[in-house]
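Here you go, one structure.
Note that one protein chain of the assembly has been removed; the remaining protein chains are unaltered in position.
Note that the chains are named A and B in the order they appear, and that numbering of residues resets to 1 at the start of each chain.
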Amino acid sequence: MTSRAEWPLYEVFIRARSGLEHKHVGSVHAADARMAIEHARDVYTRRQEGVSIWVVRSVDIVASDPAEADALFEPARDKVYRHPTFYAIPDEVKNL
Amino acid sequence: MYTQGLDHSGPESSASHAEGASAALRFQARIDAEERIEPKDWMPEAYRQTLVRQISQHAHSEIVGMLPEGNWITRAPSLRRKAVLIAKVQDEGGHGMYLYSAAETLGVSREQMTSQLLAGAAKYSSIFNYPTPTWADVGAIGWLVDGAAIINQIPLCRCSYGPYARAMVRICKEESFHQRQGFEIMLALCRGTPAQQRMAQQALARWWWPSLMMFGPGDAESKHSAQSMRWKIKRFSNDELRQHFVDVTVPQADYLGLSVPDRELRWDATAGHYRFGEIDWSEFQNVLKGDGPCNRERMAARRRAHEEGQWVRDAALAHADKQRARATGRAA
Partner (left out) sequence: MPESTARLRCLLRLADTSLVLAQRLGEWVGHAPELEEDLGVANVALDLLGQARLFFAYASELEGLGRTEDDLAFARDTGEFLNLALVEQPNGDFGKTIVRQVLLDAFQLVLYEWLQRSSDARLAAIAAKSLKETRYHWRYSAGWLVRLGDGTEESHGRVQSALDELWRFTGELFAADEVDLALAASQIAPAPSELRAAWLAQVEPVLRDATLTRPPDVPYRWQGRCGEHSEHLGHLLAEMQYMHRAYPGASW
């Protein structure tokens, strides 16, 4: 079997309901973006799981390198002052 | 069951290298802590290869699985059954796609996997190499084959590899409709005319043993199961899953008024399980090797679809190229 060019891979993001963000659900192959939307619709929204579809060519996704996870994400771990639980507020004070 | 043809022979991860050894230990620690492994995370090469083969075999099974039931779309005996069957077969195609997607995150392309399947170099579940000569076979597949698949798939929802686990969650949500429609078909037959009842009984006789074989050989045979268990790609043994299948399915057959084709089948009250007869593993091996009833037909159908579709796929790419060139030309 000779190897021919295959349809590019697109990552699919679906917004399930208005108010929610688009969530990554998987991927489809398609020759062009219009087809990718149709494929995403036919594969990932058969059970009314979506109101909006984004498709992005997989090669265009830029991802953080798991090997750099420590450098990228560790520093945030000990900056607990970003979390509301770090602050002691008396119970009597409302709306905080 | 999607590891039926897996051959783990070949070197395990080369833990001889010190760095590799400590990375492997850290990896195992993550697995033991029930962390999910995601694409691009460090993983032993053997883990990656095992997953590529298991996930792709699972995907191939879904695609080939469209054929025995697809065989009855044009002859479904009512409009409702026709609609449900098209939806089910469509779902199976969709499941194949979720799984190919998951496999592609591990660095193999759909094209490569398809080529392997069509060249006869990849395996798919043995069960789909059996024919569907009657409408009752469509019911039996939904009831028994999807039933077996569900039992296998639910534990996989917690498998260690994120994309595979997520694909399995999606699939499981859709799968219970598949089994119900199959059972409903059998129920209608068993409540129907004598001819329909006979049809149902004969279908059960055809599909019972192949369904038991779906779970794969007994654990004594499978030394590779142990590594898959350690990596949490496999959660229960083949025998455990098969036993569970028998235990839940025999009462369903009783309800239908059908007899399971196993003279040794009996309830063991002490153990709380059904005891059943010996499986003919030589039949299983033959089917896996390519000598089952429909292996050739299934592969021929997939090859024909792929070959006859080549001009279509090429045209779509050619058109996309033209569109890009025009867009560039306009921008210039």
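Keep in mind that, in the parts below, a residue touches a chain if its C-beta (ideal position, glycine included) is under 8 Å from a C-beta of that chain, and two chains touch if they have at least 3 such contacts.
Note that the structure is a prediction, hence the values are computed from the model and not measured.
Asks: Touching the absent chain in the whole complex: find that residue among B:75, B:158 or B:296.
Replies: B:75
Asks: For the chain that got dropped from the picture, name the residues of chain B it touches.
Replies: Within chain B, the residues that touch the unshown chain are 63, 66-67, 70, 73-79, 81-83, 86-87, 89-90, 93-94, 96-97, 100, 135, 185, 188-189, 191-193, 195-196, 301, 304-305, 308-316, 318-320, 322.
Asks: For the chain that got dropped from the picture, name the residues of chain A it touches.
Replies: That gives, for chain A, the contact residues 7, 28-32, 34-35, 38-39, 42-43, 46.
Methods note: only the chains that are shown with their structure count from here on.
Asks: Taking the complex as given, what residues does chain B use to touch chain A?
Replies: Touching chain A: residues 38, 40-42, 90-91, 94, 97-98, 101-102, 104, 109-111, 115, 118-119, 167, 170, 174, 310, 313-314, 316-317, 319-320, 323 of chain B.
Asks: Show me the residue ranges of chain A that touch chain B in the complex, using the header's touch definition.
Replies: Going through chain A, the ones touching chain B are 1, 3-7, 9, 25-29, 31-32, 35, 43, 46-47, 63, 65-67.
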